[in-house]
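Contents: one structure, followed by commentary.
What follows is part of the complex, with its chains left where they were.
Labels for the chains are A, B, C and D, by order of writing; each one numbers its residues from 1.
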Amino acid sequence: MKKIIKPRKGLKAGASPGTLVHVGEVRQSATTLTVAEYGNEKIETRRLDPENLKLRVAPEPVVTWVDVEGISDLPLMEKIGAGFGFHPLVLEDIVNTDQRPKSEDYETYLFMVVKMFTPSNEGTLSEQISLLLGSNWLVTFQEGLDGDPFAQVRDRLKNPDGRLRTRGADYLCYALIDAVVDNYFLVLEDIANRIEDLEEELMNMPTPETLARLYRLKREVLLLHRSIWPLREVVSALIRRESPLVKETTVTYLRDLYDHTIQVIETTETLRDMLSGMLDIYLSSVSNRMNAIMKVLTIIATIFMPLTFIAGLYGMNFKHMPELEYPLGYPIVLVLMAGVTIGMLIFFRKKRWL
Amino acid sequence: MKKIIKPRKGLKAGASPGTLVHVGEVRQSATTLTVAEYGNEKIETRRLDPENLKLRVAPEPVVTWVDVEGISDLPLMEKIGAGFGFHPLVLEDIVNTDQRPKSEDYETYLFMVVKMFTPSNEGTLSEQISLLLGSNWLVTFQEGLDGDPFAQVRDRLKNPDGRLRTRGADYLCYALIDAVVDNYFLVLEDIANRIEDLEEELMNMPTPETLARLYRLKREVLLLHRSIWPLREVVSALIRRESPLVKETTVTYLRDLYDHTIQVIETTETLRDMLSGMLDIYLSSVSNRMNAIMKVLTIIATIFMPLTFIAGLYGMNFKHMPELEYPLGYPIVLVLMAGVTIGMLIFFRKKRWL
Amino acid sequence: MKKIIKPRKGLKAGASPGTLVHVGEVRQSATTLTVAEYGNEKIETRRLDPENLKLRVAPEPVVTWVDVEGISDLPLMEKIGAGFGFHPLVLEDIVNTDQRPKSEDYETYLFMVVKMFTPSNEGTLSEQISLLLGSNWLVTFQEGLDGDPFAQVRDRLKNPDGRLRTRGADYLCYALIDAVVDNYFLVLEDIANRIEDLEEELMNMPTPETLARLYRLKREVLLLHRSIWPLREVVSALIRRESPLVKETTVTYLRDLYDHTIQVIETTETLRDMLSGMLDIYLSSVSNRMNAIMKVLTIIATIFMPLTFIAGLYGMNFKHMPELEYPLGYPIVLVLMAGVTIGMLIFFRKKRWL
Amino acid sequence: MKKIIKPRKGLKAGASPGTLVHVGEVRQSATTLTVAEYGNEKIETRRLDPENLKLRVAPEPVVTWVDVEGISDLPLMEKIGAGFGFHPLVLEDIVNTDQRPKSEDYETYLFMVVKMFTPSNEGTLSEQISLLLGSNWLVTFQEGLDGDPFAQVRDRLKNPDGRLRTRGADYLCYALIDAVVDNYFLVLEDIANRIEDLEEELMNMPTPETLARLYRLKREVLLLHRSIWPLREVVSALIRRESPLVKETTVTYLRDLYDHTIQVIETTETLRDMLSGMLDIYLSSVSNRMNAIMKVLTIIATIFMPLTFIAGLYGMNFKHMPELEYPLGYPIVLVLMAGVTIGMLIFFRKKRWL
């Protein structure tokens, strides 16, 4: 989440559409393919050798799930695309990790792009996940970060009594997107915690470093919002069931997912509003400290300038200065000085500066 | 209303949808169930033993209202859900108190979530209330804060001539949501009073503490707005009567409720705008005080610096300084100093600093 | 327009809907009812004794207009409501003067609430006016402020050739709302004049009091906008003629009224934008004066500090300070001081501080 | 464009709708009427004597264009209105120059109001132009400023081969509105030039006068936007061709006009955004100069305060101050002072204040 726009290495404007250009960091050098075939009764998982790629979709009601990890091996990606008969633009979008979330209907399959976020020490990491949903198959593409975002779904698949096993590929697709959205809450919690830390710091002892962190947090929330916002449209398109690939029974679950998505978006907006408010607080806090500094300066100057003047007055070397001769001249001046000081202090007390 | 996002203890991203996870503080350890059966002629209220749960809905026109207080006992919740045949996602939403207000149509029943707010010394307390409306039954779930938000509705139910007794479950449902919305006015009044106190403080004697309270109030209004805004959609969905569960005769009342909801939302927005305006006032007030401080400093420095210089001038130890020898040197210098002082005061008066 | 939210005295959240609770100040202790019956040929006006209330609507084409002034006498209001067969929610809204403008269709009659504003010395006064339009009758409710907002319409009714006499109750209803909207222009003019005064003050000699007045004006415009904005929906609903109570011939007039309403709303928004701009001007004006103050301080300090140092230098009591012995030492130092001063003045002139 | 709201002289709230009240400055005392009748073959222009008003519309395909300049002579306006059979509300709108742009369909004619703007030395002047489009006639009303906005269209009418002569009244109407919109570009260019001047001033040497001009410009753009924005709706209504008075062949031209209108609106919004940005620049520029002033003060004070203290130290009159006796005391102190000064300068250099 460092870069605003990922460098489009090697991209030449005007290249033929459908030309595969990998955009983004290479997250995993080798590409691994995992195939899971499951139905009511059994589940079979195997790894595919990328060099010897043979893909076969079992007949309904068996569901075939192909999970591809690592998308930077372009020739292999092209082979996979050709094997499944994906549109060239689909493949172009899969390998371009700067895609915004979207869903597209290619009649025999639905193509969806979503973003996975993981809080980490170097800020929030983002991973692009593409899903292609067919009648009884699902192909997913991950960039291949450490940690498998689908691990829990994989575990639930192993449970023979789980809902996943009795439902079709559309429910699996829903379950995976749901896992992604559930993850957003972790990211938001992480950000909310950092905001609360910042808030305390702001109220007690803000430094320019606080400001820099506030700014970085604000920018992170901005980019997060930009990535999550289009997800709403993706889920909403699934609910409208413009494609027969999404079954009626899954819609209830999708509506629940839609609610979660809205909640994520609203929370992001609330966080953004809070960060804006905090900048105002920072600015007024800076002004306040300035006021405090100026008060100290003014009090010191206002007390000592008259005193120094009086001392200077009787430091003059005129021949004829009768006061200098008075035996009580010095004590009287000291009393006068004390009087001036007390008067000033009373003045400041009245102005509530002390 | 302290936390922006409630900690999702135990929540694992990717858990099977419908898995019950209680999110939020445990407000009431024991769960109590109250059943009220009423019709035109009589009303019968009894408590259900949560350990020995038997639920029976009387035939129409009798209306059965089950009120569940305390939602953190997950096994019991599951038992209730199974007893009534609620969808697992409904139960998941009921026990997750970080839900946003929403309404969902499950054909044989409507599921609604609303938020109750209560002003308290530690800020505004929020409580999630879920309502499930069937043909002639209503099940409500409360988190179980001190004080029963439905107490007045319960009293009105006891009145045999009241409108509540002659109408169906949808009217009861309306009456309960109406009670919740009526409560919002109390919260808004409380906030409006605090805003007016702050305003007076701002105009007279703002301190950094004023700012902190302003900020907290702003944040409270922000979260309040976020919770109330979706309620509009809930009521509006009821009015559109997409479900046959809402009767024609109730719609007039729902429109009235809708008006109240709009009024609550607009008032919240007005409060938010006023708080924004107050921050500007605070900032200018801080600037003004800075100006006042700087004026004092400048006046003092501008008067005493020339005087001190003159005193210093005649404090020099040159052998040949003819003025020092004049018998009238000292008085002349004193007059000169008075002249400088008076000149400066006239200058400040002209600049309207005095 | 002082209070953001009017205190809901006696209001208990959860009270039965339709329960009459007067919200707002009591503007008129006694309630007066005026009935006007008019047609093409004659007009008859009489007062009704509130204690002996008998209401009879003459057959078409005669139009009956009942004007009720003073709404705080709840038992009487209930009697009136029952006499005309108004819905309890309608009466509840009439006596709650914190209502937002709205229109509701009760099939046999339309219920509308609008807000009347009057500029006064204590700020803008607001009065709620409710209108109930039937087939050939109109009932209006006023809070009963000094001054009759309908006086001109009453006068025009007396003119036998006026358009009012030949048209139905819907035209009378339009004429009354039109009178209310015309009044808004007076209020906006009043505010615009106050803004122009403030503007001049801002440019010439802003004080903290200017800021306070700016803030109060901004808040007044905010509350005004909130009250006028929903009126657009009210008029627009009448134009759409969802109810047969509004005749085709009146629609041209309603469109004109709609234009006026839009103009009022846009003017309010322009005023609000101008007030926001003025706050920015105030802030920069404060900064500018700060700059001016700092310049004075800096000029004084920069000139006198070196001079005072030089004087102090030759005020030292070292035994061996050859300059002190020079006969021309003193004049040379004076010339040096003049040089420093002139140099500083040139420096400030170059910086354009002088 | 001085006044936010034009004084509604003589306007009494509640006056009968359709009552003529002239709102605005009287721009031309005498009203002049010019009639042009033209067809494919010939064009005939004549002046009408306002005192002896006879209006006759030639049969199709001849087009009759009546141009009325000066709208403050209300009795004459009423005569014109009666002669053409205009609705009273139309006349009321024509003489009220505070109208917002709008179009209204009166079945046998369309009524449109647009605003003409002319840059002038006293700011932008605005003139209201009303157009009434019939089947083969057009009546236009101008306030009567110096300069005829329609001069060019009149010239083009004289060209026997021009498109204007072969098309109907709707094309003439389009041509006139197009001339008005073309004029907007001149006004926007004028404002853009003034903004660019201001920008340069801002970057180089902003004064409080810059701010005042910025504010006046911002307000002018605000009022301009408010006047131009509704024009979009006017043109868009013509394109939708809800009235048969607009012919199919004219729609292409109207779409072009619509594009220009959108461009004008967007440019106005861009100008507004730029002016907002400039205020921020002004504020930071003021802060920057404040910083520069403070630096000068701080440098001077930080250098001379220690020096003055050292001088004061050796100006003390203690009997026993061994340093005073040293023959090298004075030179050593001078060297010390030079050291302090150099140290301070190095400190400021390191802080990059010098």
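Everything below uses one rule, namely that a residue touches a chain if its C-beta (ideal position, glycine included) is under 8 Å from a C-beta of that chain, and two chains touch if they have at least 3 such contacts.
All values reported here derive from a predicted model rather than from experimental measurement.
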Assembly size in copies, with 4 chains present: 5
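Criterion: only the chains that are shown with their structure count from here on.
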Classification of the subunit C:subunit D interface as same or different, half of numbers criterion: different
Centre-to-centre distance between subunit D and subunit B (centres being mean Cα positions), rounded to whole Å: 42
Centre-of-Cα separation between subunit D and subunit C, whole angstrom: 26
Residues of subunit C engaged with two or more neighbouring chains: 283, 287, 290, 294, 297, 301, 305, 308, 312, 315-317, 321
Graph class of chain-chain contacts, one of line, ring, star, complete, other: line
Touching chain combinations (by label order): A-B, B-C, C-D
In the complex with subunit A, residue positions of subunit B that touch it: 3-5, 7-8, 11-18, 87, 89, 92-93, 98-100, 102, 104, 106, 205, 208, 211-212, 215, 218-219, 222-223, 226, 279, 282-283, 286-287, 289-290, 293-294, 296-297, 300-301, 304-305, 307-308, 311-312, 314-317, 321, 323-330, 333
Residues on subunit C engaged by subunit D in the complex (per definition of touch): 149-153, 156, 162-164, 175, 178-179, 182-183, 185-186, 188-189, 192, 195-196, 203, 252-253, 255-256, 259, 262-263, 266-267, 270-271, 273-274, 277, 280-281, 283-285, 287-288, 290-291, 294-295, 297-298, 301-302, 305-306, 308-309, 312-313, 315-321, 352-353
